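Here the complex is missing one protein chain, while the rest keep their positions.
Here the chain labels run A and B in written order, and each chain numbers its own residues starting at 1.
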Amino acid sequence: MSTVAVMNGNYAAATAARLARPEVIAAYPITPQTPVVEYLTLFAAEGSLSSRMTEVESEHSAMSILSGASLAGARCYTATSSQGLALMYEPYFRASTLRLPIVMNIVNREMISPQSVWGGPQDSLTLRDAGWIQIYVEDNQEILDQTIQAFRIAEDPRVLLPINVCYDGFYLSHMTERVEVPEQAEIDAFLPPYEAKHQILDPRKPMAIDPLTSGYLVMEYRKKHMDSMAAALGVVEETDKAYAALTGRSWGGALDLYRMEDAEYAVVTLGSVTGACREMVDEKRAAGVRIGLVKVRCLRPFPKAAVAAALARVKGFGVIDRNVSFGWNTGIVYQEVRSALYESGRTLPSVPFVGGLGGEDITLGLVSKAFDEIVAAVDAGRTPQSAVWLWAPRKGVKA
Amino acid sequence: MSALDLLAEREDMISPGISACVGCNVELTLRTVMKVLGPNSILAIPPGCMGGVGVVGWNKQSGAKVPVFFPLLDNTASMLAGIRLALDAKGRDAHVVAFAGDGATVDAGFQALSGVAERGDRIIYICYDNEGYMNTGYQRSSSTSKGSWTSTTPVSKEGQGGKRQHGKDFPMIMAMHDVPYVATASPAYIPDLVRKVEEAMKVKEGLAYIHVYNPCLTGWGIRAEESISVARLAVKTRFFPLYEARNRKFKITVPVPNPLPLEDYTSRIKKFSHLGPERIAELKDLAEERYRFLEAVSAGGGGRA
Partner (left out) sequence: MSTLEKDYVCPVGEGIYAANTGDWRTQRPEIDQEKCSRCGTCLLYCPTNSVRRVEGRFVIDLGYCKGCAVCAAECPKQCIAMIREGRK
């Protein structure tokens, strides 16, 4: 039996972490993640969280402490945002290549400069090739559900990789929604205790972690890492099904499709902009436009076959990115989707949108304009060579 | 048990064959420290000489008989703090130990170490200070003595150059964190080192920090057989005093009432060979000032432990 509560996204993440019973938590506060740290310390003070927690002096040390704790066999949790993630980069990359199943929420925030504390997934998307699993969610219920599932995915013997559950700063982190919270006993059954078998720092079983390693072995370990990434796609789907059996909620696994069955056009999204786009799909459908939505949940591993299959029958599509890929001059997700389609041998007209940077609102009006642009470009067989910018006209600002 | 009995009887926890330079007193320090700590230890060896010579092992083999790992250059103390938390969570105990060079300690690793000291994470941190990045050919560190030749503070044919700044007084900086145990040690005073490691093992709350001064044969230009005698001269000239501090209560463990001339030490080391009397005097003045400071803080306030 679950209980229903109204909570913001950060509280949902902290609640999920509590339910997962991590043995060690280390986190450093940064806007907009800060309340996650505060909630966890409060849970500990109230006695509802038994994790060993430590107040670190930086994100670099937060990830380093968890790396040590994970090497000693502990289940580990942390959360961060933007500059904190950037500072963490060195132990972040290493946590994946040491195969440490750490769970970390990333409360997505724009990377500076310009100086900004508001939302946008540039922080985690920039690190998409650092070997972590990255899952992006759309609302507070999904934050809670996916963060719980993340522990099971990461610790699965076929996976053994760290995982990020990413959610938008402020739009989700600080907005309250209705959230169903499972019972502790249900989660205990869903998440058996973690037992490190692939490596352990334990005087009863002395071993060296990360000896000097020659190139052919580096290649061997990289290949195994990539094989596990591939296996993780199936585990994400399996775990979604197992969680649905427990709670009645499925989030679709690696991809979530909305009204794609007979769609002629598609919009591809990531994160909280999905809500507005789903609403607009209904509106445009009511006006006779057969458009559907593909929400990318799993960015790493990228579900390339599923993306190609989802777009197999559309005439064209657009991608709404709240981030940029410098040099490609489009968003990052756009490049991912295009690469997935290349393998399927199909060339489709497509529109790369960029908007919502630094927490800028992507209004329903902007989404409507984007959908109209998709239809117009696809009907004309046109693919813009660089990003179509989604921004509202403002006084004194050149649109 | 005497240091000799202990070292004669205890098992060497390090691989018998590590590729440290011939006569290396860091190899001696590591083997000694790990004999004292024993098998119930988890050892961190960050990038540096001891990592480079194979203490963490090679490919799929280990260089130690205890669990050993490479932290990053800059997160040794944090990773050990995490191991301690995991052991606490599982209700187990072990010595959680760093054996790190000065680069990983006084430079890149300082923030993590200072954080551990302030939070009171229970780890034993041993720094082998050879005044620079020796494993990569002796680049200067913030521990390098003023005037030293290093590969990044070169010396001209006319004898001009060398490092322009004094090294940090790092063990004193650690003592000022008000931690339960800080000590300095030397490979030329093994019984003193053994006792200090045993003291560190008794600390049940917080950081135990030992700073060992290890003159580097290859980098500094010292003959192999003088490995220990030069280290001893650093103490006898007051250049590197041996002391310990418990929560800011200091005690000089090897008093040097009548110091030898500093030249007795510097003249044995090639990296100082370009220094004239004035520049040697500058080193001597600082050493004397640091020693007087140490005597002053050791004298009052419970200094006589």
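Some points to look at:
The rule is simple: a residue touches a chain if its C-beta (ideal position, glycine included) is under 8 Å from a C-beta of that chain, and two chains touch if they have at least 3 such contacts.
Just so you know, these numbers come straight off a predicted model, no measurement behind them.
Set against the missing chain, the residues A:217, A:230 or A:305 yield one that touches it, A:217. Residue in contact with the omitted chain (choice from B:54, B:132 or B:147): B:54. The hidden chain makes contact, of the residues B:190, B:203 or B:286, with B:190. For subunit B, the residues in touch with the chain missing from this view are 3-4, 7-8, 12, 14-20, 22-25, 27-28, 31, 54, 56-65, 187-188, 190-191, 224-229. Think of the hidden chain as still there; on subunit A it touches residues 97-99, 160, 198-199, 206-211, 213, 217, 221, 224, 228.
In this text, only the chains that are shown with their structure count from here on.
In the complex of the two chains, the subunit A residues touching subunit B come out as 23-24, 26, 51-52, 54-58, 60-61, 64-74, 90-91, 94, 200-203, 205-214, 217.
Those residues of subunit B that touch subunit A in the complex are listed here as 39-42, 51-52, 54, 56-72, 74-75, 78-83, 85-90, 94, 111-112, 114-115, 118-119, 121.
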